[in-house]
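Notes follow the structure.
Heads up, one of the protein chains got dropped from this complex, but the rest are sitting where they should.
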Amino acid sequence: MSPVMSLECRVSGKGLHEITASVSAAVARLGIAEGLCTLYIAHTSASLLIQENADPSVQRDLERWLDRLVPEGDALYTHTSEGPDDMPAHIKAALTATSQAIPIVGGRLALGTWQGIYLWEHRRHRGTRRVVLHVGG
Amino acid sequence: MSPVMSLECRVSGKGLHEITASVSAAVARLGIAEGLCTLYIAHTSASLLIQENADPSVQRDLERWLDRLVPEGDALYTHTSEGPDDMPAHIKAALTATSQAIPIVGGRLALGTWQGIYLWEHRRHRGTRRVVLHVGG
Partner (left out) sequence: MSPVMSLECRVSGKGLHEITASVSAAVARLGIAEGLCTLYIAHTSASLLIQENADPSVQRDLERWLDRLVPEGDALYTHTSEGPDDMPAHIKAALTATSQAIPIVGGRLALGTWQGIYLWEHRRHRGTRRVVLHVGG
C-alpha cells in the first residue's frame, strides 16, 4: 500500500479543528506496528498543531491569544488585497507548524494522554483543506 | 532493533534542559550510518528546541523573552483551573515545536557546530517528560 495519502479536512471557520480520529484511522488501516507518521498541510494560511484535547478552554484561549498577537488591520501590512484576514493568517502559519511528525508504537500514534492533532484554520474559511499523510517504517 | 524508543528526561523546573548527549547516545547504539532521527515530545506544555549550546546567556534570554511575550496572569486566559503557569505553557508549546527531525550522517546526528537539542519545559514542573525517538533509514 502506498505510504502517502491525502486527507480532505472540512473546516467550519477560523480556529482549531480536531483531526485526531481521521489520522488515527488512516494509520490503523496501514497496519504498521512501528514507524513514523508525518502530516503536512498544503496551505500557507492554516497550520497543524498538537495540543491538549481535554478542556476546550485551552483551544479557545490559544485562538484568542494568537488573534491578539497578530490582529487584523495592522498598519504594517502591505499585503491587503486578499482581505483583512489574509496577512494575519500567513503570519500565524509562519509562527506555527506546516508539518508534524508522530511516532507509531504498537500500531498506534504515540500521542500523549492529553494530546490531540488539530488543523488550525487561520482564515474565515469554510470548506476543505488538504493534509498529506506519510507513513514510514 | 526497534526504530522507536522512549527517553525519560528529567527536568528540574522551567527552562531549557539539554538532551543532546542522551539522544546522540541512543542514535549511536542503533548503528545506522545514514538516516533520519525524529524526536517527539508527548506533552502539551513542553517543547523541543534546537538552539545554541555555546553561551548559556542565549538560553537565559530565550526563556526570559518568551516569559515576557506569554506572561502569567493575563486577563485573556479563561483556562486557569490548572494554575497560573498552565495556559502560558500551552501557548509557548504551540509557538515552538512538538517534534524535531535531524538527519544522521556518518553514524552521527548532523547537528551544526553550535547546535544542541533542548527539552523546553514551560511549567514549574520537576519530574520527567517523555520524548519518543524514531530512527529511519
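We call the chains A and B, going by the order they appear; numbering starts again at 1 in every chain.
The rule we apply is simple: contacts are C-beta pairs under 8 Å (C-beta built on N, C-alpha and C of every residue); 3 or more make two chains touch, one makes a residue touch a chain.
None of the values given here were measured: they were computed from a predicted structure.
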Contact partner of the left-out chain, one of B:62, B:89, B:119 or B:132: B:62
Hidden partner chain, touching residue among A:103, A:116 or A:136: A:136
Contact footprint on subunit B, counting only the chain that is left out: 34-36, 49-52, 55, 57-58, 60-62, 64-66, 68, 95-97, 100-105, 110-112, 114-115, 136-137
Those residues of subunit A which, in the complete complex, touch the missing chain: 2-4, 38, 40, 42-44, 69-70, 74, 76-79, 81, 87, 90-91, 93-95, 97-99, 101, 130, 132-134, 136
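As a convention for this text, only the chains that are shown with their structure count from here on.
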Gap in Å, rounded to a whole number, between the CA centres of subunit B and subunit A: 20
